[in-house]
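A single protein chain has been removed from this complex, and every other one stays in its place.
So, chain A:
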Amino acid sequence: MFVLVEMTDTVRIPPWQFERKLNESIAEELNKKLANKVVYNVGLCICLYDITKLEDSYIFPGDGASHTKVHFRYVVFHPFLDEILIGQIKSCSQDGVHVSIGFFDDIVIPPESLQQPAKFDEAEQVWVWEYETEEGAHDLYMDIGEEIRFRVVDETFVDTSPTGPSSAEASTSSATEEVQKKEAPYTLVGSISEPGLGLLSWWTNS
């Protein structure tokens, strides 16, 4: 679920923090910059693992702060393809079941990856697995808050950095653009169409 990513960056320490140990100031600045943020094509950054190398600190003319190039390793949430994860059902909609892991919410299981046959119950707004045995069909509801085991089948990174003034030409449609731009920077697509996947309560022996 978690990987270690090696990165380098130049950290700026303002003069009023010079009395603190350099390592501490740098660790704090890096966490301030990266914790709980998604880095494009890398994943959701959790926290600093360690600092591997500190290069010399420079002070540039016009700015009293010191700039230090740092080589460090960061703990990042980035599940590999086909990994099994356990999460909680956050909500159900026509586009599928939305699952959350607490610190990461943008996981969706599309209708075609649910255990088949499945139907969407409009009245309760939940997806239902119509499980058939010799006795007849059982309706297994996927209620909100239930723990669900799923397999990661796809991931999407969206570059949400600002596009700049060139997009100001479409100013008349800017209202709709703003509504569309609420895309999550990192989304996972899951699947529960295999034996063993789905609500934990469906597969427990006791």
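Everything below uses one rule, namely that a contact is a pair of C-beta atoms (placed from the backbone, for glycine too) under 8 Å apart; a residue touches a chain by one contact, two chains touch by 3 or more; residues count from 1.
Everything below uses one rule, namely that contacts and distances are computed from a predicted model.
Asker: Looking at what's absent rather than what's present, what does UniProt name the missing chain, "U3 small nucleolar ribonucleoprotein protein MPP10", "DNA-directed RNA polymerase III subunit RPC9", "COP9 signalosome complex subunit 6a" or "Platelet-activating factor acetylhydrolase IB subunit alpha2"?
Answerer: "DNA-directed RNA polymerase III subunit RPC9"
Asker: Thinking of the whole complex, not just what is shown, which of A:I86, A:A137 or A:V158 touches the missing chain?
Answerer: A:I86
Asker: Specify the residue from the set A:I46, A:A65 or A:I144 that touches the hidden chain.
Answerer: The missing chain is touched by A:I46.
Asker: What is the set of chain A residues that contact the non-displayed chain in the whole complex?
Answerer: With respect to the unshown chain, the touching residues of chain A are 1-9, 28, 31-32, 35-37, 39, 41-42, 46-47, 49, 71, 73, 75, 77-78, 80, 82-84, 86, 101-103, 149, 151, 194-197, 203, 205.
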